[in-house]
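Missing here: one protein chain of the complex. Every other protein chain is in place.
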Amino acid sequence: MFQIRIHGRGGQGVVTAAEVLSMAAFAQGRTAQAFPSFGSERMGAPVVSFCRIDDHPIRTREPVMEPDALIIQDATLIHQVDLFAGLRREAYVIINTSRTLDQLGLGEFSGQLDPDRLLTCPATEFALEQLGRPLPNAALIAGFAALTGEISLDAIDTAIRQRFGGPVGERNVAAATAAYRFVADARAESAHVAAD
Amino acid sequence: MSTEPVRFYQVGSFAVGNRLLEDRDRTVQSEPRRSNSLDSGHRACQGCGEALGARYALDAAMRATGGRLVAVNATGCLEVFSTPYPESSWRIAWLHSLFGNAPAVATGVAAALRVLGKGDTRVIGQAGDGGAVDIGFGCLSGMFERNDDVLFICYDNEAYMNTGVQRSGATPPAARTATTEAVGRDPGNVFGQGKDLPRIAMAHGVPYVATATVADLHDLERKVERAMEFDGARYLHLLVPCPLGWGSAPSDTIRVARLAQETGLFPVYEAAFGEVTAVSPIRRRMPVEAYLSLQGRYAHLFGEHPRPDVIARIQAMADDNIERYGLLSGYDYGADRGGDEN
Partner (left out) sequence: MLRQIEGSRAVAETVACCRPQVICAYPISPQTHIIEALSAMVKAGDLTPCEFINVESEFAAMSASIGASAAGARAYTATASQGLLYMIEAVYNASGLGLPIVMTLANRAIGAPINIWNDHSDAMAVRDSGWIQLFAETNQEAADLHILAFRLAEQLSLPVMVCMDGFILTHAVEGIDVAEQGAVDAFLPSYEPRQVLDPDEPVSIGAMVGPEAFEEVRYLAHLRQLEALDLIPALAAEFESMFGRPSAGLLSSYRIEDAETVVVAMGSVLGTIKDAVDARRDEGDRVGVLAITAFRPFPRQAVRDALAGARSIVVVEKAFSIGFGGVLSTDVAMATHDHACSLRTVVAGLGGRPITRRSLEGMLDTAVRDELDTLTFLDLDTGIVEREQLRMAETRRSGPSAEHVLHGLQSGPRPVDRPVP
């Protein structure tokens, strides 16, 4: 079972991100479960959502305590909320930001994780380019797909179109594709660096 | 000088059961084959105004709808005395649920009949003043707001009678009830601003609102039949004296109801979509004493320690109503005769 935890703020589509991820997994014939953890319903409040993906029926209903992957939609949460609780060393982390990890104050922390599995991605920029709105969720889950290989971009696109439909769906697909390429390129580059 | 020929028989008089009336002018009650919706055998007190009012209203509604009628009843005197297990006095389809939900239950019945393609069957919701003015108020307002197709009738005897005569939102000022006793400096119910449910119904803009009393059968029946011509939410506020709670003689029920109208304390009128459309004028104006003195619940205003000041305030309320609704038809017969009653 692969467990994902998504952190963000109300209004950023954190809950939708988990849902679309689960729909993408379903599109690939897998079993998936997505659910939110509600704080008060308020724009800007910290929100957490969860997604589990497996090839067997998923029975558990607890929150994701030990995520295999962490998606952080809003970097301002980093020093405000205990985002990294339960994180395992082998976990993947993707952070929505145009800044570096050092600039985010995570330089030291990043040393505790596998460098190949920790990534920043300017998802909001991709969203602004393609959607005209700072809704980074589609881009981020595509970045997650590229980072982990857990889901295909095709499945993500299918799920996005199912969830949004019409031109909004297409624009989200464009943002997702751009983010996917960005992450795939970044990984390829770091692989080259490692190989040298 | 023209003269009218003397007539030796009564034509066009509205005495109940007058055989010389045209059929269309005869009351439903005068018809032996009336539906008797509330049949005899119920356990109401002698002289109960509510039993009278319910019978009048429902029989008129049954005629107006050709017998296609369902009634929803709130908890209260009417419900209790009409259905002493294992008997029922009702000859019509009848449902009692709770005290505060008659309007909502009626809404549900109306919706079901519509969905089932039985829209020709009409719905009446009915409650006492407690079930309409107080505990049922929220549901009633919701029914008005949605304009649900229900005629709601409030039988107003101005207190919670079935539980022992406690004060309700409809209890008039100075009236004695078990929770507004005739003791202390201001005996009886307080002088508040009241809760004018007919006007509140009008404020919801519903198609038809009317007030009536059991003293004028023709008027009451006409209003029920008129209400049945409309679709949507309709409201009828019916004054029904309670001999037990009001401390009036059982034989005085109709007289007391008539006096309520003739003093101006209970304005009788019709309204549509928020505007008063017709008023029953006071043919012979009476001073409020004539009305109050017949009721034990106002006894403390007379007798050993009379309260002319309180009576004057009540008179002022009556005067306000007369002015507001234009209740005097022009010629005040009462002024001529010094106000003695019939």
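A and B label the chains in the order they appear, each numbered from 1.
Rule of thumb we're sticking to: contacts are C-beta pairs under 8 Å (C-beta built on N, C-alpha and C of every residue); 3 or more make two chains touch, one makes a residue touch a chain.
Keep in mind it's a predicted model, so treat the numbers as computed, not measured.
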Which chains here would be touched by the one that got left out? A, B
For a quick check of understanding: of B:Cys45, B:Leu98 or B:Ala299, which residue touches the chain that isn't displayed? B:Leu98
By the document's definition of touch, the residue of B:Arg68, B:Arg199, B:His218 or B:Arg313 touching the omitted chain is B:Arg68
Consider the whole complex, including the chain that is not shown, and state which of A:Phe2, A:Phe84 or A:Phe144 touches that chain. A:Phe84
Touching the unshown chain, chain A contributes residues 18-19, 22-23, 26-27, 31-36, 38, 46, 58-63, 65-66, 80-82, 84-89, 112-113
In chain B, positions touching the absent partner: 67-70, 72-73, 79-80, 83-86, 88, 90-98, 100-101, 104-116, 121, 138-139, 141-142, 145-146, 148
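Just so we're on the same page, only the chains that are shown with their structure count from here on.
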Inter-chain centre distance, chain A versus chain B - centres from mean C-alpha coordinates, in Å: 68
